[in-house]
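Note that one protein chain of the assembly has been removed; the remaining protein chains are unaltered in position.
First chain written, first letter: the chains are A, B and C, and each begins at residue 1.
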Amino acid sequence: MPLSTYIDAINSGLREEMTRDEKVYIIGEDVGVMGGAFKATKGLIEEFGPDRVIDSPLAEGVIVSSSIGSAMAGMRPVPEIQFVDFVTPAMDAITQQAAKLRYRSAGTQTCPLTLRICYGGGVGGGLYHSQTNTTWFAHEPGLIVVAPSTPYDAKGLLKAAIRDDNPVIYFEHKKLYRSVKEEVPTEDYTVPLGKAVVRREGSDMTAVSYGYTMQLMLQAAEKMQSEHGISVECIDLRTLNPLDLDTILNSVAKTNRVVLVQEDHRTLGISSEISAVIAEQAFECLDAPILRVTAPDIPAIPFSPPLEKFYMPTVEKIMTAMERCAQY
Amino acid sequence: MPLSTYIDAINSGLREEMTRDEKVYIIGEDVGVMGGAFKATKGLIEEFGPDRVIDSPLAEGVIVSSSIGSAMAGMRPVPEIQFVDFVTPAMDAITQQAAKLRYRSAGTQTCPLTLRICYGGGVGGGLYHSQTNTTWFAHEPGLIVVAPSTPYDAKGLLKAAIRDDNPVIYFEHKKLYRSVKEEVPTEDYTVPLGKAVVRREGSDMTAVSYGYTMQLMLQAAEKMQSEHGISVECIDLRTLNPLDLDTILNSVAKTNRVVLVQEDHRTLGISSEISAVIAEQAFECLDAPILRVTAPDIPAIPFSPPLEKFYMPTVEKIMTAMERCAQY
Amino acid sequence: MATKPKDRPQAPAANAGMQKTSNGQAPLPEAKLKQIYSTMLKCRTMEEKIRILFKQGRFSGNYYAAVGQEATEVGCAIDLRPTDTIAPSHRDFISNLIKGTPLKSMISQIYAKKTSPDQGRSSPAHCGYAPLNIITPASTIAAQLNIGTGVALANKMQKKDDIVMAFSGEGSTSLGFWHEAVNFAGVHQLPIVYVIQNNLWAESVTVKLQCKVDDLSLKATGYGMPGITVDGNDAVAVYRVASEAIHRARIGGGPTLIECKTYRWYGHSEIDPAKYRDPAEVEYWKSRDPLPFMENYLQKYKLWSDDFKKQILDDFTKELDEAIEFAEKAPFPEPEEALDHVYSFDIRDRELNRKSWTPTVLQK
Partner (left out) sequence: MATKPKDRPQAPAANAGMQKTSNGQAPLPEAKLKQIYSTMLKCRTMEEKIRILFKQGRFSGNYYAAVGQEATEVGCAIDLRPTDTIAPSHRDFISNLIKGTPLKSMISQIYAKKTSPDQGRSSPAHCGYAPLNIITPASTIAAQLNIGTGVALANKMQKKDDIVMAFSGEGSTSLGFWHEAVNFAGVHQLPIVYVIQNNLWAESVTVKLQCKVDDLSLKATGYGMPGITVDGNDAVAVYRVASEAIHRARIGGGPTLIECKTYRWYGHSEIDPAKYRDPAEVEYWKSRDPLPFMENYLQKYKLWSDDFKKQILDDFTKELDEAIEFAEKAPFPEPEEALDHVYSFDIRDRELNRKSWTPTVLQK
């Protein structure tokens, strides 16, 4: 199997789905002639034409709302939001329309769309090109929210999302685009929505994350083994809504210790929910406090390099928490 | 002291602040000639004129963004969103501008505004007139989010918010407007932002809530005492962001058991954060799982009465959780 | 140098087109005129009945009557095909009647019964109907118009000649969503007709505080599409203007923005006494009631008889009463149905959500 970057996996996932189903189309800012701000849609307008790869006006609201309508009318839109920092104009379309259409029509009207959103920091993007904002959508029943951390999953979840009958918000981390490579099949495959995966088995503690920090967490786990002989089980959430609680709870039942890692700032990040679920449903299993490694509660990632560095979770910060968890 | 409803407390709080400071003005849909959808601004346009009580166009975005600008230029705006269900057009203004202006300008530009938002269910409002959505804002550092549960606090927190130098989101629960009465001073007073309050002392468990369900929780606590001899300490959060962790942690250290109550659906409601904080910082104190009483994870409160009833937390549901917590 | 903007590129053409068909030279077919009238009469009858039911406390919630606006609603929607889509707002309950949603389903919606198209989920006036492509409305202003714009995009992509009729109030035009959708339809020349029902009030807010212009169809200028203002209480005028716009949309000629000047007779909703309005204004508009206007028109063309009206009323009242009886007797949804239709995978919902207030760890 050939090695692929995360962004190439997304690109070929899009190409394959557009080839498979002519109802699939792309819409967003700069997705056409430019091939996307990060080149995720590179070459697609050449291959499928401007009717299926639409350079939209600068208006995130209608990028999403027009997709809801077209999905309702039988299409399979894959709209894109260039940066999650600019998703706010589409907030109504996503949370009040896409998330609630099936519900409010008792299942008679639905909108199978896959909204790709680029998110995340660590690339020097500053306040408005680094945000996470997954909480807003993970909090909304009716939406499926996925956030792959590897090229294999990036492609497999994207293809599964496009084929799924629910609105899926697909979060892709810009720092992962070109920083990880992995074998990705050229044959058709999907990765199931709603299922977390154990990336690394372990017995001393459970660590949970998603996206870019999942990669950091994995590195920290390796080091914990080699430097301290501590065996960390690593869970990659993959789907943030609805959460795969079974995978998490089963692991905690085995390890009895938990470290949660997120790039998002602390308050009401996804780790809060996971912690609450564990404290409610696996309380008996716990031998130590549930620790969270998060960014500090500040409005966004400041631009100046020392400030950004201060913000981001790192392998060291994660290891510190793991050590403390183990020592407790 | 005279008895006052929650909505009258808001109305007189607004009147007093507008009298005290001529920079205070109100803007929103139907706040003027109609005196507000629920009459919260009744009589104010007659008293202060249409320049200070502005019936805005139907555009929540500019209701908030114009307030940000005017606040920056020295005014003290008190914009209103008629129903939180319709706050989405203002999502950018609130989360990307108001929450981040001070931060991004290193404190040189600020927007002291008080955004009143009517929220909550239980009054037969259906999918789009019953939502909570506090999570979106409690998750945003830079915003202060308050949600009073009593007439006294409604007035005192409103006055404190208007005088505060930070952007404050003030959530008022429509079910509380006329259902509770309380003595409210006619003299000037404020209730501090950022401070929870122990509404009822207790020794067997800690219960935490805010808004309408705080009242239900209090009733449940009384019944637990009288019917089961169980003493529940009740904490009213009042401020949802930043959270007053000390009050919560001190109580848990005393009671060792926790029940969290929210009207919002389960995933990533404010209870998730509180649970996570306790599981992290007061783990040693816990003698039982941290239980959450929440609405189910569905997109919004359906209209039909049996469906709404199924959704809402009740005194009985809260007592069930308290009993189980006590028995554990 | 400073240059004067070029004149509106398309509106004149549209207005020109309008002259040909809409200035009354060629009368409409008799059957169409009668159909317009009878449909308006049914709408009026139904809504006045619903208002009484509300006052009697026979259903809960609220209702947003379009009484006074029937000429606009009927004139715009009467010729739509089943495969065309309507994007209704909170005030367009009657668009269901016009398009053909079964009365029993509609009145079940009013009563929030299991038999309503949404099984009791939305509030009374918010009625959609999938089989006839009526979008189930949110309350969010302009939301359906946005979704409708997407339906129009799909129609175009799928090379169908179905069109979309999107209603909004004049208040809605201030909202960002509204702008994004209409601008988008202009760029992509979508098969959609935007109808602004300018009834002068958005809840308690006068149109003067909503927008600086008097004729809201002027907004079309900025979107590069034909815009036209029409007397919304003249069903025939509305019908002609709408027909042309529908036709243009159907043949790939792109979108149109129509402003219908009309009036909401009652409060914003049934709980609004609407004291903010001048009674003289209300009287003036009641004197321009679209129904007698249409009666006169029929009389002029010798299509009228008192019996004609009586027959419509008798038949419809019977049908309506049956529908009301049906709805009153119909069951409410079961409480646990609140958990359905969150996702396409139903069973999971229930499992997931039972945990919400009954922690599994303690159930054992």
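Everything that follows uses one rule, which is that contacts are C-beta pairs under 8 Å (C-beta built on N, C-alpha and C of every residue); 3 or more make two chains touch, one makes a residue touch a chain.
Small disclaimer: the values here were computed from a predicted structure and weren't measured.
Taking the complete complex into account, C:210 is the one of C:101, C:168, C:210 or C:262 that touches the chain left out. Contact with the chain not shown here comes from a single listed residue; of A:23, A:76, A:199 or A:265, that residue is A:265. Interface note: of C:150, C:176, C:191 or C:333, the residue touching the hidden chain in the full complex is C:176. Checked against the full complex, the one of C:102, C:169 or C:186 touching the unshown chain is C:186.
Contacts to the hidden chain, counted on subunit C, fall at residues 1-6, 8-9, 11, 15, 18, 22-24, 174-180, 183-184, 186-187, 189, 208-225, 227-231, 234, 237, 240-241, 259. Although one chain is not displayed, subunit A still touches it through residues 29-30, 32-34, 37, 55-61, 85-86, 88-89, 124-129, 265-266, 289, 291-299, 302-307, 309-311, 313, 317, 320-321, 324, 328.
Residues touching the missing chain, restricted to subunit B, are 25, 51, 56-57, 59, 61-62, 65-75, 89, 92-93, 96-97, 100-110, 141-142, 144, 164-166, 242, 280-284 (touch as defined at the top).
We take it that only the chains that are shown with their structure count from here on.
For subunit A, the chain with the farthest CA centroid is C. Inter-chain spacing, taken between the CA centroids of subunit B and subunit C, is 35 Å. As a whole-number value, the distance joining the C-alpha centres of subunit A and subunit B reads 30 Å. Centre-to-centre separation between subunit A and subunit C, using Cα means, comes to 39 Å. Within subunit C, the positions touching two or more other chains are listed as 119, 121-122, 126, 138, 140, 176-177, 342, 352, 355, 359, 361.
Residue positions of subunit B with contacts to 2 or more other chains are 85, 88-89, 127-128, 265, 289, 291-292, 297-299, 302.
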